[in-house]
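For reference, the structure is listed below as structure tokens.
Just one protein chain is left out here, and the rest sit where they should.
The letters A and B name the chains in turn, as written, and every chain counts its residues from 1.
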Amino acid sequence: MKAKAEMDGIGGGGHAVGQPIKQRELDSHVKGQTLYYEDVKVPRMLHLKIHRSPVAHARILNIDTSKAEQSDGVVAVLTYRDVPATKVWSHFEAIGAAPGAEPILAVDKIRWKGEPIAAVAAETLSQAEDAAAKIKVTYEKLPSVFDVDEALAPGAPELFDCWPGNHYVFPDDHKAAQIRFGDVEKGFAEADHLVEHVYRTRPIEQAPIETAGCVAVPGSDGRYTIYTNSQALSTTRNSAAEIAGLPVARLRLVGGTAGGGFGGKVDMAIEPMALLAAMKSKRPVKYRFTREDEMTVSSTRAAWRVSIKDGVMRDGRITARHVITHQDIGAYLRNSIYGAFKHASHMPGPYTVPNVWADVYCVFTNRTPSAAMRGFGVMPASFAIEMQMDRVAKAIHMDPWQFRLKNAFRNGDMKAHRREVWDAALVETIQAAARLTAKDLPEEYRQMSSAKRPLSAPRIAGG
Amino acid sequence: MAEYLLPDTLAEAGEMMAAHGRSLAIMAGGTSAMRCGTCRGRRGRGIACIECAGPRLVSVPNSAYVMGIQRLGLDRLEADNGVLNIGAGVTMRNLAASDMPAALCQAARRVGGPALRNMATVGGNIFARQPYGTVAAMLLAMDAVPVFTGPDGSREVALAEFYTSGAIAAGLLTHIECPHPQGRLVFVKCARQRFAGPTVITVAVRIELETGGKVAAARIALGGAGETPLRAEAAEQLLIGEKLEAPAIEAAAAAAKAACAPADDPVASAWYRRRMVGVYVARALEQAGEGEAP
Partner (left out) sequence: MTAKRVSLTVNGRGENIAADGLTTLQQVLREALDYNSVKDGCTQGSCGACSVLVDGELRIACLLPAGGLQGAEVTTLEGLNARNSTSVIQQSFVEHSAAQCGFCTSGMIVSAQALLDENPAPSRDEIMEAISGNMCRCTGYLPIVEAVASAARKLAKGDGA
């Protein structure tokens, strides 16, 4: 046991908690000896360049790849015709994101500026770039929408026939991830004040120093190996195999070392494309985002619009919290519903509120599709909630620290998604922060504890 | 594919330039030209980086020849007879560490990080795309004169005129001459990071005061506020005969803000840049008012 723990870099006794654990690759990192996917050199490797849409919303009338096919060094040119089976990203169906609607390569419609249309595999990257630039696509441009207000306006251009009004519809026919707990209308009726505000966040690129990339290598035994810096190795294997129409057993992924990710390497944007090109060219194919690709066409964190309405008593107790969130997910769903669920489950924040109502929508716009980034969906929730907490405190002329301490959840409280709190620590955390910043709290607040509630009644609301 | 040429003498460089004309790109430190040359946005992607945003007489990626200038002895840095002589190949590192006027050294030190300053040159900075050209803005405020060498001998063009006439090189830029600056020099840069922050805007001023504290001569040069570094001449005029105090400073800052024409780019919006021109011109003038004469 001890030997194994030491091997894992864990201190004696096999206990990791409270022990400094040396990161496995630290020694090789500092010597520049860690092998990243790009350090694996494969002979006869081709380079992939994608021809992308210069327009945000259009119908494709024609794709002409003839000049690219004759260009120097080109070995394979792929369009949607080279994508077998469903032709769409379908792997997110595993988390309920159905039906898959994002083509691997565009078929008849463009929904965002940068959407991939054709792929060129050539002997050098320059040759692939030159050839990709020679692909001619004819478009019939369509009006586009770039934020949720535009997308939800009556008569707005729609991205999908199957999702009218640009609202994604969850497989259970709900348009939103929902929280229903208590009766917010009753809570508002009881409240001394109502405080309402809208909070917005903007998209952010994860910007790892190592851009997303992979090398797909055909093996002599009919199997394929992909060296990748993916953050989601096993889901990527399953989905790449499915898209390529390969049995999973014929695909091997090698990874685990990424030069940063932050969610930007979760949504397997590159491996299936490299695999398809390797299958068509029968050569190893490298597909790597340039820094520009990373900044302009890779998934970003979404733009979120969070509308919060709170009912609050003069003494600072929140009686009800009503939230409507619109996640601007961009042109395709990817794993955005996961973010919507996480956002919804974070409501109403680390506070005990007896009446909670939340609807979290995924809205399509003609922006770059969004995906995970550090605390997927939670960051905009926390941002909006904490801004709102300050706003409400100000409205009732209460110190924002005291206001938070008063409402912070305690062990035994029931959360809005019907899990009892058993490991609360917010009260103690705020108290510690107050001590560190010399914030003066009244004795009553210094004595508070997550273990018990100082106010008269326990705050376990029915729902 | 371009061929790399490395002449040993100015005469040899001149022959190469004459032979290859516009198919030859001159490269000093390479920090701008190589970035342009290896830019993968060039191939019809329609996404322009800062390097490409604007007319470039010689397209680096499409050049047949690239000429390095490091063997031409253009790294001299001298001050004699009241004239500063700064070689086009002087690196930012060497300029920053030199005994040139402190504000000029500060400007050099505010260019990029240490590795970049070991490479980037004064000559390159004269031609740098905005919002780069931090040192160029300072030189503009110092009435610097670039000296070019061409087939017909050398040619001097005042930096101000060079920029207002389209920044067209009259041969190979060998050095910059500059009268030893009179009055007070101030350099300030607006960036989002203290070290190695890309330029939002820069402001360089030179102020000569007469006895009694009134402004006798003023130069206000802006970087990142137009297609080239530019002089805020209306603002300069407003200062003449005034004391460097709040009303005159505010009027000059407002005039500089009104006259500049900054661009949107990934570093900052034109809207933000224009506001910062107002703020930083005022700060620079306040500092000039407080400072000691050099």
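Descriptive notes on the structure:
Here is the rule we use: a residue touches a chain if its C-beta (ideal position, glycine included) is under 8 Å from a C-beta of that chain, and two chains touch if they have at least 3 such contacts.
Note that the structure is a prediction, hence the values are computed from the model and not measured.
Summary of contacts with the chain left out: across A:S144, A:S230, A:T290 or A:S345, the touching residue is A:T290. Contact with the chain not shown here comes from a single listed residue; of B:A64, B:V83 or B:I240, that residue is B:A64. Within the full complex, the residue among B:G21, B:G73, B:P114 or B:P179 touching the omitted chain is B:P114. Mapped onto subunit B, the footprint of the missing chain covers residues 1-6, 25, 27, 29-31, 34-35, 37-40, 49, 60-61, 63-66, 68, 70, 112-116, 118-119, 193-196. Residues of subunit A in touch with the missing chain: 22-23, 25-36, 38-39, 41, 207-211, 257-262, 290-291.
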